[in-house]
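The complex is shown incomplete by one protein chain, all other protein chains being positioned as in the whole.
All chains are identified by letter, namely A and B, in their written order; residue positions are counted from 1 within each chain.
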Amino acid sequence: MLRSIGKKLLELLLFFLLMSVVSFCLLKLVPGDPVRSILRVDDVAVSNEQLEAMRDQLGLNKPLIVQYGIWLKQLVQLDLGHSLITHRSVFTEFAGKLPYTLSLTGGSLIVMLLIAMPLGTLSALYRDRWIDRLSRTISLIGSSLPSFWLGLLLIQLFAVRLRMLPPMGEGSILHLILPSLTLGLAMSAVYVRLIRSSLIESASQDFVASARARGLHPARVFLFHTFRHSLVPLITVFSGSMGSLLGGTVVIEVLFAYPGIGKWIVDAIAARDYPVIQGYILFMSVFIVSINVLVEMSYRWINPEIASKGKEIG
Amino acid sequence: MLTIQNLTISSGSQLLVNGLNLELRAGEWLALAGESGSGKTLAAASIGGLLPRGISYRGTLNWKGTDLTNLPPARRRKLLGLEIRYIFQDYQGAFTPFITIGKQLDELLSTHTDLDRHARRALGIEALERVNLPGDRVYRSYPFQLSGGQLQRATIASALMLHPALIIADEPTTALDSLTAQRVLKLIAAAKERMNTSVLWITHDLRHVRKYADRVAVMCRGELVEQGTKDEVLYTPSHPYTKRLIAAIPPLSPDAPERLGQMPLSRRLKEGALK
């Protein structure tokens, strides 16, 4: 047990090291000069002396490997540098934006569950009946919609026509509704199908037939036997799609002018704010890896067989 | 006790069981034999209303004076929990893999009885011990922590726990090695003696029939082709299909030589009948 945890930790460490190299090199390889973009902010003619002075100040004249070393050393101290634009610490900026994105993600997950759970379940229970056909059609169309377009339509309907909700920005819980609805709707299209197929697969298991043959109530069989069995594939897919969920928040945040990390990174890319971009890539990898660890732990609860064998899924 | 009259099972236009008549008396062990696909499993499933969706049945199923065909769901569940219990071939699928055996026994007891928590636990462990399992340990185990034989015995413990009047055992030994199979059959036989339980034993293999069953019924392609006491069916089979089944029995038991002597005869009969 201890050995497997140690191995896992070592793997994680290697992964983060790799990510740091990737995010560092990426920015060195792409075209564009951060120094120019910093100085261009002032929108005045830039002399070569100024460029050189700035390079020295940022340590960009040192060899790459030395630059990486310095960067990594700061990284270990949780110092990701300062934004070239706002001059605030990347870490503080990130910490300030994260709650917005987390509440958006949480909100859309709630919307997704509220829609996909009942529809997927009904679809599985009444397979090939009208409700199944209906929900499959909805989910097929839903998964073909560009999420930002759906967002635009929702803004027009709820904010412009009905004037029920604020169209964009942040401030109150009301501002969260439209973005969450947009992302949640887009996600549920995928999950309706998934929940349906996973439940159907679980319902055809022999142990479900056995439980019914013991005279247990169908609702009880469904909740405690079928449903729990279907959670494993669902959670696997869910953890795998965490990345696209976060990617989805980027577009939605831009669309709704919502000040989360998605909008932050798009602004940073536009301004070539390199420390922010590097920090963002690292934060995202940490975030996604932690989700994966959580998911792995949840398998152990859902299926003790996995825990006893120490076997991984997916 | 159980009377099946004119049972017809069909899937769409396809006839799977055709006009089956069968009677099972209290305390009797009836072997329902036939190859896979002969409809014996479906016939057994229809007793508890466990036919899969898309398969329907007609006919009379009379259980101690009640008609089983039109039972309200709640009544049927009680019946399945208390009076008629199934044991399936696939012991791996008998218990839900991620719930402990104890919890599943407890679930069964709390659904069908009014016993309190301690009584349920005591009863569960006692049932496991009665099939020679280390009760306390198995009670706390997950199904995957048990061997195949242990699992099938736990299934039997669960089936016998509430003293059912009828056990429907659908190929309970097919997935087991022959020693374990013997033990499982002995357990069922002991329960039958102790509680006067009837047994409907679905099997494609006539090997053990002579030792355990009282009567034998043979099904072929959805129809009952022969039934009678085990001696009648095994020693003087009248239908060519039964003769073929008997001929297929490999010599196994210590008293095999005596049986072997009969086999060429039956084979000759079979060949004669087939040509």
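Assume a contact is a pair of C-beta atoms (placed from the backbone, for glycine too) under 8 Å apart; a residue touches a chain by one contact, two chains touch by 3 or more.
Note that in this section contacts and distances are computed from a predicted model.
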- Query: The complex has one chain missing from view, so what does its UniProt entry call it, picking from "Peptide/nickel transport system permease protein", "Cytochrome ubiquinol oxidase subunit I", "NADH-quinone oxidoreductase subunit F" or "Multifunctional fusion protein"?
  - Reply: "Peptide/nickel transport system permease protein"
- With respect to the chain omitted from the figure, which of A:Tyr68, A:Phe91 or A:Phe148 is a touching residue? A:Phe148
- Query: Of the listed residues A:Met117, A:Ile138 or A:Val250, which contacts the missing chain in the full complex?
  - Reply: A:Val250
- Task: Among A:Val237, A:Val289 or A:Ile302, single out the residue that touches the unshown chain.
- Result: A:Val289
- Message: Touching the absent chain: which residues on chain A qualify?
- Response: 15, 18, 26-27, 30-32, 127-128, 140-141, 143-149, 152-153, 156, 160, 200, 204, 209, 242-244, 246-248, 250-251, 254-255, 265-266, 269-270, 272, 277, 280-281, 284-285, 288-289, 292
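We adopt the following convention: only the chains that are shown with their structure count from here on.
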- List the centre-to-centre spacing of chain A and chain B in whole Å, with centres computed as mean CA coordinates. 52
- Touching chain A in the complex, chain B uses residues 48, 50, 76-82, 85-86, 88, 90, 92-99, 107-108, 111-112, 142, 144-145, 158
- Hey, which residues of chain A end up touching chain B in the complex? 205-217, 220, 224-225, 228-229, 302-305, 308
